[in-house]
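All protein chains but one are shown at their positions in the complex.
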Amino acid sequence: MTAALFLQWSLNVALGVLSLSFLLTVARVVIGPTLPDRVLALDMLVAVAIGFIAVLGIRTGHTLYTDIAIALGLVGFLATVAFARFILRRRTIEREEVE
Amino acid sequence: MRTLIFRTIAPALTSLMLLFSVFVLLRGHNDPGGGFIGGLIAVAAIAIYGIAFGVPSVRRALYFHPLAISGAGLLLAAASGLLSFVQGVPFLTGIWASFYFLGAEIDVSTVMSFDIGVYLVVLGSLSSVALALEDREDG
Amino acid sequence: MIDALQSTLAAILILLGSVFALTASIGLIRLPDFYTRMHAASKAGTLGSCVMLIALAVYTDDLAMTTRALGGVAFFLLTAPVSAHLLAKAAHASGLKLWSGSVADDYATGQGRDKMAGTDVQ
Amino acid sequence: MKNWLGILLLTLAWIALTGSWTIPNALLGVVLSVLASSFAREQRRRREVALRPLRIAELALLFLYELMLSGYRVARLVLMPRMELRPGIFAYPMKVERNFEITLLANLITLTPGTLSVDVSADRKTLFVHAIDCSDPDQARRDIADGFERKILEAFR
Amino acid sequence: MAATGGTAIDLAAAIITAPTAPADWLVIAPVVIPLLTGALLVALRHRTGVQGAIALAGLALTIVCAALLFARVSAQGPIVMTMGRWLPPFGISFAADALGALLSLTASIVGFIAALYSLRDIDIAGRRYGFYPFLTLMMAGVGGAFLTGDVFNLYVWFEVFVISSFGLLVVGDDEARIDGAVKYAILNLIATTLFLIATGYLYGVFGTLNMADLHRKMAAVGSEAPMMTLATLYLVAFGMKAAAFPVNFWLPASYHTPKIVTSALFGGLLTKIGLYALLRVLVMIMPAERLALSPLIGWIAAATMLLGVLGALAQSDIRRMVGFVLISGVGVMLSGLAVGDAAGLSGAILYAVHSMLVVTALYLLAGMIRDAGGSFSLEALAGLYDRAPVLAAGALLLAFAIAGLPPGSGLWPKIVLVRASLDAGAGWLAAVILVTGLLTTVAFGRVFLLAFWRENADNPALAERRRKVPHLAFAALIALLAPSLAMGLYPEPFVAAAKNAAAGLLEPTPYVDAVFPGRAAP
Amino acid sequence: MPTEAGTLTFLALLLPFISAFFAPILTRFLGHNAAWVLALVPALLFAHFLSFEPLVAEGGTAVGTVAWAPSIGVDFSWFIDGLSLTFALLISGIGALIVLYSGGYLQGHPRQGRFFSFILLFMGSMQGLVLADGFITLFFFWELTSITSFLLIGFDNHREAARRAAFQALVVTGMGGLSLLAGLLVIWSATGAGGMSALLGKGDALRESPLYFAALMLVLGGAFTKSAQFPVHFWLPNAMEAPTPVSAYLHSATMVKAGVYLLMRLNPVMGNTAVWETVLPVAGGLTLIAGAVLAIRQTDLKLVLAYTTVGSLGLLVLLTGLGSDKAVEAAVLYLIAHSMFKGGLFMVVGAVDHEAGSRDLTQLAGLRKVMPITFGAALVAGASMAGLPLLFGFLAKEEIYAAVIESGGWAAAAFASIVALFGNAIMAATAFSVALTPFLGGEPRSPKPAHEGPILLWLGPAVLALLSVVTAVLSSTTHRYLSSAMASAVVGARADIEITTIPHLGMPLLLSVLTVALGLVVFTWQFQARRTVAALLGAIGWGPDRGFDQVIRGLLKGSFAISRVIQGGRLDIYMKVTFIVLALALLVPMASYGQWPAMPAWPALQLHEWAVLLIAVIGLIAVLRARSRLTAIVSLGIQGFAVALLFMLLGAPDLSFTQFMIETLSVVILALVMTRLRLELADRRPLPTGMIDSLVAIAGGLGFGLLLLKATQLPFDDTLSAFFAAHSRAIAHGRNIVNGIIVDFRGLDTLGEITVVMVAGLAILTLIRMKSRSSAKMTEKGLKCAR
Partner (left out) sequence: METALSLTVGLFFIAGIYLMLSKHIIRVLLGIVLFGNAVNLLIFTAGRVASKTPPIISESAYLPAGATANPLPQALILTAIVISFSFFAFLLVLAYRAYNDLGTDDTGRMRLAEPESENPPPMGY
C-alpha cells in the first residue's frame, strides 16, 4: 500500500467515522435532556464539523477549506458563549426539559 | 458576563478575530471569503467583546455609532460604483490601479473598496442590532 | 519521499483525530450527566479537530496553509476550555444538579457561602 | 505602543494567516494589529510579566503530553463496557493571583485528563474543578499544585 | 483597466467596448440617487434637523432624473445600461422602457410628495428612528424594481423596498402598528420568497436571468419545460404583492396601522410594483402562459374588485376603507391583465398611474380628516363640510377620481378597461368593473355624507383631538390632485404613455434590441 | 377646431365651469345681486346658440372636435342639430332665469356663492351633455350632471333627509350612468361609431347587430334612471329636498330630461324595432300612471309637482317609444311645454314658500291678493299644464292625442289613449291644485304674513308664463325654429309640425276636453281622492324608496359579514389560505398540463453524503418535534449545519462559509431574544388542524420538490457560468469566481443586498427603541403575568 493510497483509505475511513460521530452527536442534541446538554452537543458538532472540513480539504486538495474551519471555530465559540450566557440569565431550566 | 476567565481572554480573542475578519475580507477575491463573511466574523468578535464587557464598552470601542458605520459603508460601496462615471463606463465597473511599494506590487480597485463597503455595512448593522438588543436587556 | 512521509503522517493523524471525535461523541451519549459529558466533548472533541487540522497542516505544501492551520489549532486550544468553563458554570448556576452518583460538590457549598460568586468577580 | 507584545503577536498571527513574508505585508499586519488591538484598548492594563521562554516551552510540552493523555483517557473510559464513575466538584485553593495566570491554569486544567474548571470564586482564591474521578480530591489538588500551577509560576515570575 | 495577463482575451466578446454616454446614467439615477441619499441619512441619523431637507433634496433630484429619463425613453425608445460594462446577459442590465420610465416617474413624484407631507407629520423620534432613510431607500427599491432588466435583480429591489417598508411600518407609537407589522412582514416575506423560488426554477430552466434574454429564449423553449407551473407560481407570488384575492390579507391587516404618510406611500406604490412585475413577467416573458391563465386571472380580478369594494363598504375607519378600495383597484388592474391585449394592458397601466396618485392622496386626505375631525371613524366624524371646506372639496374630487367619475382621473382607465373587456368578449368583466365603480361611489358617497355633510354633534373628546390641518398637507394634497385632475380633464398624455408602455410589453423587440444591440443570442 | 364658430362653441361649453369658479368670489362682493352678473353667462350662451337657429332650421348641423384622447380614439366633440339646439336653448334660457331666481331665493344665505357655483357647474354639465357628440364626451357630462345634482340636492346638508336624497340620487343615477357607459361602448363596439353624428348613419347596422338588445337595455338603464321611470322614479321626489331653484331647473326643466334626450337622440338608430316600441311605451305608461296617482296623494306643493314630473317623464318616454312621427312631434312639443310650465310652477311654489312660509296645500289659501304677479304666473303655467288653449301646453296635448290614437294597431292605440287620458287628467287636476288652491279662497291664510316677493323671485315665472303664451300664439315660428327642427332630428328625417293654438274639431280635441273635465272632477274632490290613494298605498306598505334603504343596509351588513369572513384578522388562517393557494398553484398546473417529472433513478451518493442528508432530515424532525422552543432553536442548528456541510460537499465553500456563520448567528440572536420572553411552550394544534396543516405542508413540499425534479431533468444552459469562469481572473482579476460574481459581474445585486442589511439594522433599532404609547404599561402587565 503506497502512502497516497493509505491516505485515501484513511480519509474514507475518517469520513465514515466522522459521519458516525455526527449522528451520535446529533442524537445527543435531540435527546437532551437539558438545554446545557444540547448546547454542549452543538459545540461538539462544531468540533466534528471542523474535523470533517479538514478531512474534506485533504481529500479534495482544496486546503482553502481550512479557513472555513477556523471561522467555524470562531462562531462556534460565540454560539456556546451566547448560550451559556442565556442559560445563566435564565437561571431556571424549563420544566419540560428537566422531565 | 462577569467571569474572570472569560474576561481575561476576551480582548485577545476579539483582536484576533478582528484581524481574521480583515484577512477574510481582503482575500475574498481569490479565495472563499469577502466583505460579507469578513463582516460577520467582525461582528462575532464584537459580540464576544460585548458579552464579556457589556454594551457601553463596545460602544466606546467602536467610537462611531454602528449604524453610521453602516451608512458610511453603503456610501462607500455606491461611490465605488459611481467612480466609473468619470471613466465613461457603466455603473459598478471595476477600475483597477496598481503601484509598487517597497518592491511589492499593490493592487487597489473599486471592487476592493466596494467589498470594504460591504464589510462595513454588515459590521455596522449587525452590531447595531446586537447592541440594541443587549441594551434592552441591561436597561 | 517527503510527500510519502507527509501523506502517511497525515493519514495517521486523520485516523487518530477521527477516532478522538468518535470517542467524544460516544462519550456524549454514554456518560451519565452533563458534567461528565463535558469532559468527553471538551477534551476528546477538541483534540479530534485539532489533530485533524494538524494533519492538514502536515499534508499541504502551502506554507501559508500550514501556518494558518496551526493558528487555528492554537485558537481552539485557547477557546475550548473557556467555552467549557462558561457552559459548566452556567449549567450549575441554572440549577442543573450533578449526577446522582457524584461524590462531592464543593461548588454548590461554596456558592452557598457567597451568593454573588457566580455573577461577580471584579 | 504600550501593548507592543500584543501587537507583535497579532502581527505574527497576521503573517501566519496570510502566509506572506514580505515587508509590505508585515507593515500592513502591524497597522491592522494596532487597529485590532486598539479595539480592546480599554481592557489593557499594565502587567509586569516576566517571560521565561524555556519554562514556557516546558509548560507547553507538559500541556501537550497531558492533552494527548487526556484524549486517551476519555477514549478508554467511554469505550469500556461498564463505566465506573465517581465524579464530583472539588475546590482548589490557588496560589496564582494574576488574572492571566488564573485563566491559564483553569484552561490547562480543563484540557487535561479527568478535570474541568467550572468557575473561579469571587475572591479569586478558589478554583472549582469538576473531576470525573473525585474519589480522592486531595490527590487531585496535589497534582494540580505540583503540575501546572508550579510550572506557571516558574514561567511567568 | 482590463489587464489581461498572459492569455489573449477577446475583450469584445466579454465587455462593452463603446463608451457609456452620460445620458445613459439616467436609467440608474432613480435608484442610485435615493440610495445615496438614504445611506447619507443613515450616516447622519442623529442630525434630525437636516433629515427632512436632505431627503427632499434627494427625492427632488430623483424626480428630475426620472422625468428626463421618461422624456428620453418616450422620444428615443428604451435605454439600457449593463452594469460593470459586462455584455448582457452576463452583467445586470437596467433597461428603461416606456412602462418602467412611466411608473418610476410617477413613483418618484408620489415619494416626493409624501416626503413633503411628512415634514409636518413625522416627529423628532420618527426622524431619529429612520423615517427618512426608510423612505428614500424604499424609493430606491421601487425605482430599481421598475427599471431593472434582470429577474434576480428585480428580486433584490423587491427586498430593498420591502425591508424599507417594514421600517416605515414600525415608525410610530401605536401598538396596532406592531400587530399590523407582524402580519404584513410575514406574509410579504412569503410573497418575496415565492418570487425568489420561482426565479430559481426559471434559472434552472433557462440558465439566464436577463429579461430580454428570457424573452428571446422563451420562444425556443420546448414543451417539456414546466412553464405553466412556473407562470402560476409567479402569478401567486406577484399576485400576493399586488394584493390580489385570495392572497391579499396582509394589506387590510396592516395598511391602516402606521403613520398616515406611510400608509399613503404604501398605498400609492407597493401594490403597483406587484402589478408591474406581473406585467413584466407574464406579458413580456411568458405571453403564452398568460393567455392560458387569462380566465383564471379574470376570475381573480373580478373577485378582487368586488370583495375589495365590499370590504370598503364594511369599514367604519376611513383608512381601512381606503385600503379595501385600493384592493378593488388591484382587481381593476388585473382585469386589464386578464384581457391582455394592448387596450387591456394600457388600461391597467393607466389605472396604475392614476391609483399611485389618487390612493396616496386618499390616505393623506384621511390624515387631514383625522386632523380636522379628530377621528378616523365614520361613527364619530361629522361637520367637516362647514369646518373644512377646502378639505371637503379635495375629498370630493378624490372620491370622484377613485370612483371613476369625471372629472377624476379614474374615469379614463375605467373607460379603457370596460371597452377592452367588451371588445374581448368579456362583458361580465366589464360589468364587474362598472359595478365596482358604483359601489366605490356608494362607499365614498357615505364618507362625504357622514364625515362632511352630517351635522356636527359636539363631542368634547373629539374636539380635543382636533388640530389645525397643516398648510403643507394641503400643498401635498393639491400636488397629487393636480396631476389627477389633469389626467381627468386632458387624458391624452397619460393615455398615450400607457398605450406606449403596453405596446412595449406586447412587442418587446425594441427593448430586446436595446439590451442586445445588434447581437444574436449567445 | 375647425371654425371660429367652433371655437366659440368650445368656449361656450367651458364658460359655465370657468364662471362657476368665480361665482363665490363675485357673491362675496355683490351679495345676491351677483345673480344679475352671473345670469349673463347663460344669457350669453343663449345668444350664442340662438345664432345657430338659421342653420338648424334649414336642417343643417354643426359639429366640432377637440383632440382629447386621440390615442384611444376619443375626441371631445359636439354636435348641434335641432334636438341638441332646442335643449341647449332651454338649458341656457331657463338657466338664466334660474340664476336670477336663485339670487332672490337664497338672498342672504351664507353659502349663496357656492350655490351659484354649483348651479353654473350643473348648467355647464347639462349643456355639455346635450351638445356632446362623442360617446365619451356625452358620458363625461352625463356623470357630471349626476355629481352636480348630488351637490345641489344635498345643499341643505344639515338635514338628514337632504343627505339621504342626495345620496339616493347619486346612487341611482350613478348606476344608470354606468349602464349608459356600457351601452355606449357596446354600440361603439357593434358599429365602430364612437359618436352620435357618426352613429346616425349606422342605424340599420346597429339594429341588425347581435349586440343590439344588450346595447338597448344598457342605454335604457341609463335613460330610465336619469328620467326617473318607474320603478326607479323614487329618487326624484326625494330630490325635492334641494332648494327650489334646483327643483325647478334640474328636476323638472333639464336634468331629468336627459334620459328622454338620450332616447330621442337614439330614436333614429335604435327605434323602430319591436323591443323599442314595446319597452318604452310600457315603461313610460306605467311611469305616467304611477306619477299621476302618487301626485294626488301629496299636499306638499313641491312633491305634487315632483310626482307630476315623474308622470310627464313617463309620458315623454311613452311618446318617444311609440315611434311614429306624430308621437315624436308630440313628445317634442310636450317637452318644450313642460320645461316652461313646470319650471314656472316650481318657481311659483318656491316664491310662495319663501314669502308665505309654507308650501303645504292645506296651510295656504287666498294668496292671490297679496301675491298677484306670482298668482298670474301660476295661473298661466297651470293652464298650460292642464292643456288649455292659447298656451303651449295645449299644442302638446292636441298632438299627443293625435299621436296616441293613430299609434300601431287598435289595441295599442286604445292602451296608449287610455293611459294618456288618465295621466293627463290627473295632471290637469294637480295643475289646478297647484295653481289655484293656494291662491283662491277667502282671506289670505299662511304661516307667516305673505306679500309679493322681490323682482328676482317673480321675474322667472313671469317670463316663462309669458313665453308659454307667446310661443303658442306664434306657433309657426316656434315650430320653424324649435319644434320641427327638433322633431326632425328625433325622427331622423324632415318632420314639419303644423299644429296651432286654434282648436279644430276632431278626436284629439274631444279627448282634450275630456281630460280637462276629468281633471276638474278630480280637482273638486281632491281631498277625497288624496285619502283614497293614501289608503291604497298604506295597504301596500312598501315602495322602492324604502327598498332603497333596505338595499343599502343589506349591502352594508352583507359586506360587513363577508369581510369578517375573508379578512378575519387571524394570521394563522391567512397563512393557511396562502399555502393552500400555493399548493394548488404548484400541483394543479402540473397535473392539468402534464408537467410531472420523469421517474428518477436512485441517486448514487457516497456514504458521508447520505450521512449529511440524514443529519439534515434528523434536524428537521427535531425542530418539528421539539416540545420547547429552545429545543427547537438548538435543533435548528443541526439542519443549518447539515446544509452548510452539504454546500461544502457540493463545491460551494463560500456558501458553506456563509451558511455556517449565518446559522450560528441566527441561533445566537434567537437565544438572545428568547432571554426576555416567556412564551407558550408547546405547539398545541387540535388533531384536525394538525391534519390539515400537515396535508397543506406535504402538498406544498411535494409540489416544490416535483417541480425542482422536473426542472433539473431538462438540459441546462450554462452559458452564463462559463462566461464567468472564463473572465473571472482574466478581466475581473479574481480567482474566486463566486466572489467575482458578487462584487463585479453582479455587483448591483450586492449593492441592493447590503442596502437590505443596513435597513434591517435600522429597522430593528427602530423596533427596539421606539416606544409604543402604552408599551410600558403592557410590559409591566407582562411581567406580572410571568410572575
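Going by the order they are written in, the chains are A, B, C, D, E and F; count residues from 1 in each one.
What we mean here is this: contacts are C-beta pairs under 8 Å (C-beta built on N, C-alpha and C of every residue); 3 or more make two chains touch, one makes a residue touch a chain.
Please read these numbers as outputs of a predicted model, since none were measured by experiment.
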{"item": "Omitted chain - touching chains that are shown", "value": "A, B, E, F"}
{"item": "Sole residue of F:93, F:203 or F:640 that reaches the chain not shown, by the stated touch rule", "value": "F:640"}
{"item": "Identified contact with the non-displayed chain, of E:210, E:257 or E:355", "value": "E:257"}
{"item": "Residue numbers in subunit A that touch the chain omitted from display", "value": "60, 62, 64"}
{"item": "Interface with the unshown chain - residue positions in subunit F", "value": "160, 163-164, 167, 552-553, 556-557, 560, 564, 567-572, 575-576, 579, 600-603, 605, 609, 613, 616-617, 620-621, 623-624, 629, 632-633, 636, 639-640, 643, 646-647, 649-655, 658-659, 662, 665-666, 669-670, 673, 676-677, 679-680, 683, 685, 693-694, 696-698, 700-702, 704-706, 708-709, 711-713, 716, 718, 720-721, 724-726, 728-730, 735-738, 740-742, 745-746, 749-750, 752-754, 756-757, 759-761, 763-764, 767-768, 772, 775, 778-779, 781-782, 785"}
{"item": "Interface residues of subunit B (partner: the chain not displayed)", "value": "30-32, 36, 125-126, 129, 133"}
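Please note the rule applied: only the chains that are shown with their structure count from here on.
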{"item": "Which two chains share the largest set of C-beta contact pairs", "value": "E-F"}
{"item": "Chain located farthest away, centre of subunit E as origin (C-alpha)", "value": "D"}
{"item": "Chain ID, smallest distance between chain and overall C-alpha centroids", "value": "E"}
{"item": "Centre distance in Å when subunit D and subunit E are each reduced to the mean of their C-alpha atoms", "value": "61"}
{"item": "Inter-chain centre distance, subunit A versus subunit F - centres from mean C-alpha coordinates, in Å", "value": "70"}
{"item": "For subunit A, residues that touch 2 or more chains besides their own", "value": "18, 20, 22, 39, 64-65, 67-68, 70-71, 74-75, 77-78, 81-86, 88-90"}
{"item": "Residues of subunit E whose C-beta touches two or more other chains", "value": "3, 35, 38-39, 42, 45, 83-84, 91, 133"}
{"item": "Inter-chain touch pairs (all)", "value": "A-B, A-C, A-F, B-C, B-D, B-E, B-F, C-D, E-F"}
{"item": "Residues of subunit F that touch subunit B when the two form their complex", "value": "653-654, 656-658, 661-662, 665, 668-669, 672-673, 675-676, 732-736, 738-740, 742-744, 747-748, 750-751, 754-755, 757-758, 760-762, 764-765, 768-769"}
{"item": "Contact set on subunit B toward subunit D in their complex", "value": "3-5, 7-12, 14-16, 18-20, 22-23, 27, 45, 49, 53, 57, 60-61, 101-104, 106"}
{"item": "Residue numbers on subunit D that touch subunit C, as the complex places them", "value": "13, 15-20, 67-68, 70-71, 73-75, 77-79, 83, 85-91, 106-114, 116-124, 126, 128, 130, 132, 134-135, 137"}
